[in-house]
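One structure is given below, represented as structure tokens, and several questions about it will come after.
Missing here: one protein chain of the complex. Every other protein chain is in place.
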Amino acid sequence: MSLVPLLSPERGYFPRNVWYIAGFSSELRDKPLARRICGHAVVMFRTAGGRAVALEDRCVHRGMPLSAGERDGDIIRCAYHGLEFDASGACTKIPGQARIPPGARVRSFPLVERDALLWIWPGDQEKADESLIVSRPYHTAPDWACVFGTLEVKANWQLIADNLLNLSHLQYVHKKTIGGDPDADDRAEVTVVRDGNRVRVTRWLLNVEPPPLHRMARGYTGPIDRWQEFEFEPCVLQFHSGAKEAGTGAREGRRDGAMDLRHFHAPTPQGPHSTLYFFTRAHNFRLDDAELTEKMRRSMLATFEEDKAVIEAQQARLLETEDEPLIDLRDDAANLHARRIVRQLMAQEDAAETSGRHLAHA
Amino acid sequence: MSLVPLLSPERGYFPRNVWYIAGFSSELRDKPLARRICGHAVVMFRTAGGRAVALEDRCVHRGMPLSAGERDGDIIRCAYHGLEFDASGACTKIPGQARIPPGARVRSFPLVERDALLWIWPGDQEKADESLIVSRPYHTAPDWACVFGTLEVKANWQLIADNLLNLSHLQYVHKKTIGGDPDADDRAEVTVVRDGNRVRVTRWLLNVEPPPLHRMARGYTGPIDRWQEFEFEPCVLQFHSGAKEAGTGAREGRRDGAMDLRHFHAPTPQGPHSTLYFFTRAHNFRLDDAELTEKMRRSMLATFEEDKAVIEAQQARLLETEDEPLIDLRDDAANLHARRIVRQLMAQEDAAETSGRHLAHA
Partner (left out) sequence: MSLVPLLSPERGYFPRNVWYIAGFSSELRDKPLARRICGHAVVMFRTAGGRAVALEDRCVHRGMPLSAGERDGDIIRCAYHGLEFDASGACTKIPGQARIPPGARVRSFPLVERDALLWIWPGDQEKADESLIVSRPYHTAPDWACVFGTLEVKANWQLIADNLLNLSHLQYVHKKTIGGDPDADDRAEVTVVRDGNRVRVTRWLLNVEPPPLHRMARGYTGPIDRWQEFEFEPCVLQFHSGAKEAGTGAREGRRDGAMDLRHFHAPTPQGPHSTLYFFTRAHNFRLDDAELTEKMRRSMLATFEEDKAVIEAQQARLLETEDEPLIDLRDDAANLHARRIVRQLMAQEDAAETSGRHLAHA
């Protein structure tokens, strides 16, 4: 398989009609928040009532980024000549001029706030279906403690998905954090299943040494059984992982008292070779231990900084050797599924767009 | 109107046969001065007699920038192999070689020093007409105190002209400096006149609160009448502004005792999206107050740094959204005139060049 087609910006590099993460709820306060999302310059702000909205970050008068302006009640005011725009993107005031011309509006993007996440839809507004958003309740539920992080990664978003969907990298990239025992990793039992537009990976490591994180968080010292359940859907991933003392029945379904972790990953494209990588991790133990939670946050960030270093080095090399071959391995099964799903979605979108144009001309 | 055509470098982005500002007299001392002017690498130096000259900053032997070399009497000597060039650009010495080949010369640019300004002509030498340079005596006259400043702005020069020709931005961009009273700004009486290749804007703000600058410089506390008289000619601008206690007859022509300011602005293109923005400001009061003069200089610089931030953000956004529409407002009348003048000049130059080529082939 070549990684090339999906790295070529002119051929598109992401499906448009899916939900992406634009940020965390906690990031959007009084000031407008500027983000690059799927190639678009986006400004987000909250109306007086607290509703989160997203507009194109470009005044229709002279192109000034609206994010340099200020929010005032339900509108955002341009920092250059003072034009005002409401939550729908309509211009509602032009200083020194009573008439507002019909073209005076900026694009708005569907934005949904749920489970402490801001979901944005970069494609056709009419197709934006909130029911497609899968709930991730552990971000806010009282029986979980959740930590949040973001990294800007100078790489195509799919290289991040590839990374997550081939866990054989753990023992090489994450020696200091979640790597664990190399030999055990080689013996992992891995199951990969495609289900519609989802890919699921299940991975069992039985009777293995606990990695540094598990020692720190739960105090494991003897051998443990570990499981990892990954799910990709365009274009987010969730990752449930757990561990329990070896031989205490986890594999047979008895997970009570286990160390449970819920990870959520959202590699949101900024551009073809730049990604905002949002991630969260929730744990179900020592919920009142703020110090532990902070350690969990820092260890999560350290882990993904290890990935970032690898992925950026990989991206740089791929960019300069696009015509040279690559080979796929057995452990790439899941990321090959995921790339196929992405390609199919993009092909469907292109087909729909072409047929839409035909209808319009008929 | 689209800002796009004038942002496309391949279509040209400035008229060639007009005078531009290359610097201030005070900047050109013993050492050669390197500047990028209208896309050209230019080196300026003074002959032994003090005459300012401008040459292409590129040795004809191996391309070394002459500005890295040294001035010696009437010549400039290349820092690499020691070739010498006179004020006309002719090579006058090649070390180790008696014969100077006929092609051994670099381009020279017409350069005129007047009113403490260095005026350069990037177009056809034969068309360079010094009489086209309008005198700006307040730069050196004893009844004015003049301050000077330069900013490098990462934007097309016309975005700077646009900025100056639509003063409705004052109350949004310059709150802290010259912004004044928003409501008053909305009620400004504005007159825009095109006169040949000049555009004139006159703006009256009657009975308004004095902005911070006016309080600082003249101690106004009560309402004032303000006037602003802008004139654009390719490719410089002058801006006369004044203020007087409200209702004391300024509008009817009695400006005696007024606070008078003379501004001069020269946005000289370096490249399509980079401009050297020269500006000066002269005041007619408290001429012996060096501390005030320094305050005037700093407040001028602070004001144009506010513009620079806005214009660079605007340029960056325009560059990535060249195909998206923009709308014009009533307050853009003057900058639309200015852009039309520039386009016409460039079209005339292109036509003259084409016809010149035809004659040459006939």
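For clarity, chains are labelled A and B in written order, and residue numbers in each chain start from 1.
Operating definition for what follows: a contact is a pair of C-beta atoms (placed from the backbone, for glycine too) under 8 Å apart; a residue touches a chain by one contact, two chains touch by 3 or more.
In this text the structure is predicted, and so the values were computed from the model without any measurement.
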> Among A:E126, A:D186, A:E252 or A:E291, which residue is in touch with the absent chain?
Replying inline: A:D186
>> Touching the hidden chain in the complete assembly: which of A:S67, A:Q171 or A:T303 does that?
In response: A:Q171
> Which one, A:S88, A:T191, A:T321 or A:S355, makes contact with the chain that was left out?
Replying inline: A:T321
>> Tell me which stretches of chain A touch the chain missing from the display.
In response: 3, 162, 166, 168-169, 171-173, 182, 185-186, 188, 310, 313-314, 316-318, 320-321, 324-331
>> To test your reading of the contact rule: which positions on chain B touch the chain that is missing from view?
In response: 41, 57-58, 60-65, 68, 77-82, 94-97, 101, 103-104
